[in-house]
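Step one of this worksheet: look at the structure below.
Note that one protein chain of the assembly has been removed; the remaining protein chains are unaltered in position.
Labels A and B are assigned to the chains in the order they are written; within every chain, residues are numbered from 1.
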Amino acid sequence: MSAGDVLAILRGAVVTVTLSLTGILIGLPIGLGLAVLRWADVPVVARIVAVYVSILRATPLVTLLLLLFFALPNIGIAIGPISAAILALVMNTAAFNCEVWRASLMNFPKDQYEAAQSVGMSAPLRFRRIVLPQIARTSLPGLVNEMSLLIKVTPVLAVVGVVDITRAAVRIGAETYDPLPPFLVAVALYAPIVFALVSLQRWIERRQIMAEAAA
Amino acid sequence: MIHDFGIVWSERDLLLTGLGNTTILSVLSAAAALLIGFVLTPALMSKQRWLAGGVRGFVDGMRCVPFLLFAYIVYYGLPSLGIRLDNWTSGLLALTIYNAAYMAEILRGAWTAQPREPIEAGVAFGFSNIALFRRIVLPPLLLAAGPVIGNQIIQIIKDSAFLTIIALPELTHAASSIQSRHYVPFAAFITAVFLYWGLCLVIEAGVSSIDRLAAARR
Partner (left out) sequence: MAEAGRVLDVAGVSKRFGALEVLTDISFQVEKGETVCVLGPSGSGKSTLLRCINWLERPDAGQIYLNGSQIGVNGAGLVMSDRELSRIRTRIGMVFQHFALWPHLTVLQNLMEAPVQVQKRPKAEVRDEALALLAKVGLSDKRDSFPAKLSGGQKQRVGIARALAMRPDLLLFDEPTSALDPELVGEVLVVMRELAHEGMTMVVVTHEMGFARDAATRILFLDRGRVVETAMPERFFSSPETERARQFIQRYAGHAANGGR
C-alpha cells in the first residue's frame, strides 16, 4: 500500500464524515418533528408516522438505499448516488431519532407542562422554552448512540458507488490484490470516530446521573 | 405499476428463497451469537485481568467497527492469511462473531442487574452447577433480557442484508436480482421492505410474549 493509497482512503474519510454529519444534522430535527406529531396525537398523521417509523426501523439500510437509488429514477425523479445516500441516511436515522425523542416526551413531567399552561404560555412558546430544553437533555445519550450507529452503516453507501472509506479501501484492495492492509486502515479510521462518540455518550450519561443525584 | 408487481409475483420463488435464507442466516447466527455470548460474559466479568481485558477489547472492538467492513474483511481479507471461506460461511461467521460481542454486553448488563440473593438461596438449597444455572439463574435472566435480545435479533436481520455485497442469496440480493433483470426496482424493493417488516413484527410478537411472562412476575 502506497502513500497515495492511504490518501485515497483519507479522502474517502472526508466523504464519510461529511455525509454522516449531513445525515445527522438533517435527521435530528426531522426525528423531533415526527416525535412531536405522534406525541400530540394529530389525527391520521400520528398513525402514519407510527407506521413509517415501524417500517423504517425494520428495513435494512442497504435495501432502502437500493430502493431509492433505483426506484426514484424509475418514477421520474432523477437522483444521483450522493443524494440517494443522504436521503436514505436521513429517512433511516429520523425514524430511530423519533423513538428517542418520543421516549423523552412521554417521560416529560406533566405538571411542568401544566404549570406553563397556567401562566398563559402559548403552545409554541411552551414547547420552545419549557419542553425542548429538557427533552434535549434527556434525549442526548440516545441521540449520540444513534449517531454512532449511523456512522457504522455508512459503508453501505459504497454499494451505490459513493467513494467513502469502505469503497476506497475495497478499490485499493482490488487494484493491489492485497485487500487486508487497506481494510485495516479503514478500521483504523472508523474505530476512533465511533469510539469517540461512544465515550461521549457514556460521559454524558455519567454527568446526567451525577446531576440528578445532586438535585 | 400493477404490471411490475405481477412480475415480482412471478419471481416469488426467488424472493421466498431469499427470505428463507435471510431467516436461516439470522436465526442461526443469533443462536450461535447468544451461546458464544454466554461463554464470553463470565470471561468479561472474570477476576483474571488478562481474560477480562482480552474479551473487553474484543467486545469494544466489534462495537467500533462497521459490520459491512467486518464482513468484507472476513470474506476478502482472510484469504490473504490463507483462510479461504465461501460466502455462506463468511457471512454466517461474520454475523455470528460480530453479534456475539453485542450479546455478551447485553448479557453482562442483564446479569449485573439481577439480585444476588435468590441465586445464593439456590446454592443454600443444594443447587449446583448446571442445575443452578438452568433452573435458578437462567430463567429470570432471559425474562429480563428478552426485549434487548429481541432488538439485537432485529439488528441481525438487518445486518444480514449487508451480505448481499458478498453475493449471498438473501432477500435483498433476490430483490436486486429481480430488479436488474426486469427493471422493476420499486416493486421489487418495496416487496423486500415489507417482507423485512413482517420478519421484524414476528420477532416483536415473540418479545411481547416474553415480556408478558416477565410482567406477571414483576
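Miscellaneous remarks
Following the convention adopted for this analysis, a residue touches a chain if its C-beta (ideal position, glycine included) is under 8 Å from a C-beta of that chain, and two chains touch if they have at least 3 such contacts.
Bear in mind that the values here come from a model prediction, so they are computed numbers and not experimental data.
Shown chains touched by the hidden one, complex as a whole: B.
Of the candidate positions B:Val27, B:Ile83 or B:Val123, contact with the unshown chain belongs to B:Val123. Within the complete assembly, B:Ala131 is the residue of B:Ala131, B:Ala167 or B:Ala205 that touches the hidden chain.
Against the chain not displayed here, subunit B makes contact via residues 115, 117-118, 120-129, 131, 135-136, 139-140, 143, 216-218.
In this text, only the chains that are shown with their structure count from here on.
Per-chain Cα centroids separate subunit A from subunit B by 21 Å. If you check the complex, the residues on subunit A that touch subunit B are 54-55, 57-64, 66-67, 70-71, 74-75, 151-156, 158-159, 166, 169-170, 173, 178-180, 183, 186-187, 190-191, 194-195, 198.
If you check the complex, the residues on subunit B that touch subunit A are 60-61, 63-69, 72-73, 76-77, 79-81, 154, 157-162, 164-165, 171-172, 175-176, 179, 183, 185-186, 189-190, 192-194, 196-197, 199-201.
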